[in-house]
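Here the structure comes first, spelled out in structure tokens, and everything after it is commentary.
Note that one protein chain of the assembly has been removed; the remaining protein chains are unaltered in position.
By letter and in written order, the chains are A, B and C; residue numbering begins at 1 in each of them.
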Amino acid sequence: MNKILLITKKGVSIPKKLKETLYRVFKAHGIDIVEEFKPEYQNQILAVVVLGGDGTLLRAAPTAYMLDVPLLGVNLGRLGFLTEITEDEAGKTFESLAKGTYEIEERLILEVYSGPKKYLSLNEVAIIKGPLGLMIHIKVDCDGKLLSVYHGDGLIISTPTGSTAYNLSAGGPIVHPQSDNFILTPICPFMLSARPIVIPADKKLSASLLYKAEEVHVIIDGYINFILSHEDRLQIKKAPRTLKLVRSPTRDYFEILRIKLGWAEVKV
Amino acid sequence: MNKILLITKKGVSIPKKLKETLYRVFKAHGIDIVEEFKPEYQNQILAVVVLGGDGTLLRAAPTAYMLDVPLLGVNLGRLGFLTEITEDEAGKTFESLAKGTYEIEERLILEVYSGPKKYLSLNEVAIIKGPLGLMIHIKVDCDGKLLSVYHGDGLIISTPTGSTAYNLSAGGPIVHPQSDNFILTPICPFMLSARPIVIPADKKLSASLLYKAEEVHVIIDGYINFILSHEDRLQIKKAPRTLKLVRSPTRDYFEILRIKLGWAEVKV
Amino acid sequence: MNKILLITKKGVSIPKKLKETLYRVFKAHGIDIVEEFKPEYQNQILAVVVLGGDGTLLRAAPTAYMLDVPLLGVNLGRLGFLTEITEDEAGKTFESLAKGTYEIEERLILEVYSGPKKYLSLNEVAIIKGPLGLMIHIKVDCDGKLLSVYHGDGLIISTPTGSTAYNLSAGGPIVHPQSDNFILTPICPFMLSARPIVIPADKKLSASLLYKAEEVHVIIDGYINFILSHEDRLQIKKAPRTLKLVRSPTRDYFEILRIKLGWAEVKV
Partner (left out) sequence: MNKILLITKKGVSIPKKLKETLYRVFKAHGIDIVEEFKPEYQNQILAVVVLGGDGTLLRAAPTAYMLDVPLLGVNLGRLGFLTEITEDEAGKTFESLAKGTYEIEERLILEVYSGPKKYLSLNEVAIIKGPLGLMIHIKVDCDGKLLSVYHGDGLIISTPTGSTAYNLSAGGPIVHPQSDNFILTPICPFMLSARPIVIPADKKLSASLLYKAEEVHVIIDGYINFILSHEDRLQIKKAPRTLKLVRSPTRDYFEILRIKLGWAEVKV
């Protein structure tokens, strides 16, 4: 357990000072930094460190989940929902990671099954029609019983972590990351009675298209995508383990919400 | 354990056939029906039976909770969210109640503390300004830390059970009754960024007015109300036990949702 | 036409410098400032000047409308939607008012009839249940034909000017002040299909309660209120003239929107 797996945003150069801090702090504790995972590292990875934005962390999450090690995100730009650590706080957080004195927050991970394939998701699975297609009709079952049929542009099945991402844009509620639930939020529903619904994460969901439709996309965490055919059945359930996200040492969840969402300001 | 506590909607006469069924079924099992609780019945009440609508059941819920016995609601009008049993199904359900073969569904109950007083709520606590007052500013803390300040007409703190009641009118999400959460939904917020938020029910909430305001009401489950002053602090937490609601033998939660909300119909 | 009617926010003292500017500029043009309207001033009032906030301007609007003179609002606090002129800009704007070189913006005014009484409204008429009452049912006719029945806490009938006030809090759309329309927005509707609707201002609306209800309030522009009984019929139509609001010399409508609503910022 003497290696850190470093994942950085593609095409972005890491600020010199941050890089120096990173190498200096871990070296002092006899920890190597590797930028690529190799099978022989299997039991040597202490943690995954992401330098970038929320998008980079989403891509790194399955790796940290599968290695079952903490994931630390340092934001290179504006404060993120997932990359909670700013550059200024990085040194102190690297230090606590090396010493093992950090706090983690467990986050629900979705397993998404499509035929023989399995995907992991920290934020959400979105089923969405192509821009040229007609309205789609998505039938959702919950533990084998009909939940509803969603008519419209699509449907988002989100984790609490993802509730402040695409789900929020589509009109869904904010759900605290310690809340053990899924959120189903329709995208531009062609039915006035459609509302977001929150259901316990121990339920198993399956989604399929009621009718044939051209070009329906499944988008997972904004970077995985494949086509959903009429014959397909998407199965979604909670992963057996959680993701271990290293927490900001200084900000609680509601503070991040207030900063990111401009809460507690009276603008109107 | 040989008594049923019967609670009926005030001023409404029970259909003759239903009344006959009720008395016949329970008598056959040696169970008495009482319409008033007396201290000497303490350990003799088997269940509370409500004949009426959701409003009647809300008023009966604290009694069933405190006696820790099942609560069965038979709807005299249109199907309710809480009074899931129709008149037609009543006989069969009374039978299963007498035999002890019924299924129950546990529902989260809120405890609301205001000074020395304590209230129980199955649906929601609403803090709302009087119609003539100016905008109010409600500061909410969660486990002792600032959650947000809500500017506007008011705030609803709802249980999952209450999510399809006032919360839904105010724009809040539907939350499955087995989801162990609170829902905070602002009423006519004077801030564009205000959104409903779902938080785990193991958190303790407290709400108070940031500034002096005239005539601010606390309304619990639509029938308890008192005035909230600037000096007051409302404390809300999950009750130690759950309410035991007797389930419909024929309809699951999503079916009730679809019927009540007109889901799965394409009207637009 | 040599008098300015000055209306100030009750209990608020006008900044000394602003007061001096006000008196100096108008005196230089031979214009008197009066703080009370007297019948003998009928044809001598050049304009109404409001120093205060949007609430003060709303109260002054009927006077300016009835005198058919321009209304100028200088904001003493944060920029208002109606009091568009800041203290810094006041001198310049007083000058242009004295010289007659100002620009005005015409704003739709509502006439609200309740029995023998008539009220004028610049923002909105809200029909809202008292906090202790049950859901109310408001039947709205448009040009004598049924528009809809609104079930819930109430209904807002707003002008375009009022669209950024209570209407916005209740979920209604922003409507440009030059748009000749009414906006009907339900308050906490107990029906999932209720949506805000925008209708041409040449239509005549009438609203009444479908059933008896206790304590239903009519609130006009936040400061006029009376009780609506089951027998009453509220009639609403566009006033024959418009209100002449003196425009900000430096900001257009969309800029005010962007400032007030925090638009064009990406917070999420």
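By our rule, contacts are C-beta pairs under 8 Å (C-beta built on N, C-alpha and C of every residue); 3 or more make two chains touch, one makes a residue touch a chain.
These numbers come from a predicted model, not from an experiment.
Chemist: Touching the left-out chain: which of A:P131, A:G144 or A:P240?
Modeler: In the complete complex, the chain left out is touched by residue A:P131.
Chemist: Where the complex has a chain not shown, which of C:T56, C:N75 or C:S148 is the residue touching it?
Modeler: Residue touching the chain left out of view: C:S148.
Chemist: Among C:Q178, C:S229 or C:T250, exactly one should touch the missing chain; which is it?
Modeler: Here the residue in touch with the unshown chain is C:Q178.
Chemist: Of the residues in subunit C, which ones touch the absent chain?
Modeler: 142, 145-149, 151, 163, 168, 172-176, 178-181, 183, 190-200, 252, 254-255, 257-258, 261-268
Chemist: Touching residues of subunit B against the unshown chain: what are they?
Modeler: Per the touch rule, subunit B residues meeting the hidden chain are 164, 168-169, 192-193, 195, 260-262, 265, 267-268.
Chemist: Touching the missing chain, which residues of subunit A?
Modeler: So the residues of subunit A touching the unseen chain are 128-132, 134, 152-153, 166, 168-171, 187-190, 192-193, 217, 219, 222, 225, 261-262, 267.
The definition used in the following text is that only the chains that are shown with their structure count from here on.
Chemist: Nearest whole angstrom, what separates the Cα centre of subunit A from the Cα centre of subunit B?
Modeler: Using C-alpha averages as centres, the distance is 34 Å.
Chemist: Roughly how far is subunit A from subunit C, going centre to centre by Cα mean, in whole Å?
Modeler: Inter-chain centre distance comes to 46 Å.
Chemist: At what distance in angstrom does the C-alpha mean of subunit C lie from that of subunit B?
Modeler: For subunit B versus subunit C, the centre distance works out to 39 Å.
Chemist: Hunt down the residues of subunit B that sit against at least two other chains at once, touch-wise.
Modeler: 168, 190, 192-193, 261-262, 267
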